[in-house]
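Reviewing the structure listed below.
Here the complex is missing one protein chain, while the rest keep their positions.
Now for chain A:
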Amino acid sequence: MQLLVFAHRAEAQTFLKLGNFKSVETTGNDLFFNSESYLLICGEGTMAALEMVSASLGLLKGKVTSVLNFGVAGSLSKKVIVDEIYEVRTAYAEIGSQIEFKSYSTKSTSLLDCISASNRVVNSEYAQHLSCFAQIVDREYWAIARAASNFTITFKAYKLISDNALENNSDEPICELVKTNSEYYSDRLYKHYKSLNSEVTNVEEKRLIDSYKDLYFTVSQYRQYRTVLKSLLSKYESEDEILKRVGMSIILEMEVLPKQKSQMVLEKMRELLTPFNTILNGKINTVLSPLKRANIQVKLSKNLESSMFNINASIRSESDLLQISTALSKFDFEQYQKLLKGDFNV
């Protein structure tokens, strides 16, 4: 469910009225719910908002999938027009008299950012200072975004511009204006909310591999398939091209179980993902084969960053000792070192 957050009850009045919201009894009189969403009045200022939103998300843990902030805000730029509603891209904040480094971004395509000021913006000099960082000013969005982010919940904000903060010179007229027009503002925000396509249906994409009935992927294999495919799609055009490169037609004709065919597809795909290292590992295995044949366990350096390697073997008899000694004498260390220094043909 969504959590709709407003700083003031007046901004939420239409939502409360038309949304048939009921109070969540265990809390004060600030958190509401209906069949589709929760609604919170968080109060003005970053401290109040951070506290209220964090507490509510804690209380509603697991129930909230996204946080939407609606409210009235001021313009800090010519391109932000009074009486328009804008989606916000990034939330910045002023904490005390300092600009806070941490910011919170949405995936919105909007080009407008919002700074949550620590005080009401009542003079143009203050507004000018804030305009260096964002085009919209409010008092709480950064805190709402921070709380949502802490709970790894997606967030968005829609701001209805009530005034041009760069032209403000006194607190009273603006606050008066906002109070007088609060019903109008709330109506506008509610209509905007209703027009939003709030739920994106998450339909799992059908994969070409699903059409091959001769393959059988276990759940784990299928998950691996999707992961490897995702990486390969940054190298190749399509799943179709990848499956052709994997040699799908040859694998399908093999007389093995469907599950084994799926495993082969996965192995070939991994080779496609790491073509260089597939060749390199093949060469290393060839050089190490005398040791492996003598049951000597070989542990190479991590990520092949060094030529050094460890061996481990069990000696139970003279013949074991002889076998190990013969294997070590057959082992071409120079060739191994050459491989680790990249001295070979691919």
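Throughout what follows, a residue touches a chain if its C-beta (ideal position, glycine included) is under 8 Å from a C-beta of that chain, and two chains touch if they have at least 3 such contacts; residues count from 1.
Definition applied: contacts and distances are computed from a predicted model.
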The chain dropped from view, which UniProt name applies: "Thiazole synthase", "DNA photolyase", "Glutamate/aspartate import permease protein GltK" or "Dihydroorotate dehydrogenase B (NAD(+)), electron transfer subunit"? "DNA photolyase"
Which of these touches the unseen chain: A:Tyr92, A:Phe155, A:Tyr185 or A:Phe331? A:Tyr92
Note that chain A touches the chain not displayed via residues 77-78, 89-90, 92, 99-103, 105, 111, 128, 131-133, 231-235, 273-277, 280, 303-306, 339-344, 346
